[in-house]
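Scroll down for the structure; my scribbles are underneath it.
Just one protein chain is left out here, and the rest sit where they should.
== subunit A ==
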């Protein structure tokens, strides 16, 4: 038996399976463009197998359904402990496969995974406590917060392990079983965690992982007649297809975390140094590959020039290179497709008349690296002001009045997040109430914590993840009403 450092095959019923078709697909290191390994490629038949296992594990009377809620919590805690144990291995894998800076992988991605699991594990019995609605008439009624059932979950490549935990944590907390398709670019960390799930002692079939592509495995999930809910994080374009397929098949419940073109508004009374730095991180973190990337930076007229000057200075400070190397502060984009799309948008910026302040092209002769790029004098109709770039490209725009900037910030189909920098309490409250965004950060950005609900307005998504609201999305409410001979208050 070969010992694998990485797991590279399909995980169903706590066992390891080859793909039904026999096919495999390659997984790459975006910093070197080299192939890391090949992974079993799941398709419809593998999804069917996984769903069968998940359905079985969900039957009334099964170990998972009859388990005490507190014991479910224990298993999730155990998984958190095991991930913490293998933190170094997972962070390294994530860095190599995802092009992510190792320091970020280790502290933020892995730290976030552990905290999220512990939040979910602790939330169980409090959240599952349902209510006792006061029914009219001689009846005794109560609600049950039941798990929905078999949940299909499609994970993105920008935070592969972290997003995987955001999906399975709440789902398992509420008693569901899951069939997960990690992104085809980045399946490795999820597969390692599968072995930890086995080690922690989750019953077989509770978690199943089928690596593969969107049009095959992903589509099979969205239109499966025996999956009760699909949760997807990815582009708005694909999100629409998933919701369509869900409607066309069996009306499975849908939650979506999609793209954004998040506004970051800096008022003249802000702490300028802080605003520049936070706005910078808010865009450039992880090479701009965040759904919450602050890719429309609105700066009040009177401080505009100074703000641009400082932002350019900051953007020039990057050291590009292999994300495992200490001292490197920017890694590669995930793959060729993203790389080309970003370069195309940069060209459009130049063509449509934005002022290129720094960067503006590729870097190095190997790997998908792009220079940190800043555009100023950007106007609202330019492509770079409207389309999600998902790359290290910062747009700085000017505004005059509060009402004006609110209108412009909201003038988009997106609505994921927003940032406001001001010292004035009234401005902070007025603007945060007015912005059509699922999360609004004031004098900070990217503060994400498992207790807080996260999700988008408008076409940035449907539903919320994490917090109590997130747990509700993995719950189906049943109302039980019993006849009694006489009701007393």
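Everything that follows uses one rule, which is that a contact is a pair of C-beta atoms (placed from the backbone, for glycine too) under 8 Å apart; a residue touches a chain by one contact, two chains touch by 3 or more; residues count from 1.
The working rule: contacts and distances are computed from a predicted model.
*Asks:* Mind telling me which option in "Trafficking protein particle complex subunit", "Aldehyde dehydrogenase 1 family member A3", "Large ribosomal subunit protein mL46" or "AP-2 complex subunit alpha" is what UniProt lists for the chain we can't see?
*Replies:* Its UniProt record gives the name "Aldehyde dehydrogenase 1 family member A3".
*Asks:* Looking at A:136, A:365 or A:486, which residue reaches the missing chain?
*Replies:* Touching the chain that is not displayed is residue A:486.
*Asks:* Looking at A:67, A:115, A:268 or A:328, which residue reaches the missing chain?
*Replies:* A:115
*Asks:* Just name the one of A:250, A:302, A:401 or A:449 that touches the chain not displayed here.
*Replies:* The missing chain is touched by A:449.
*Asks:* Quickly run down the residues of subunit A that touch the omitted chain.
*Replies:* Considering the whole complex, subunit A reaches the absent chain at 69-70, 73-74, 77, 111, 115, 118-119, 121-127, 129, 140, 429, 449-451, 468, 482, 484-488.
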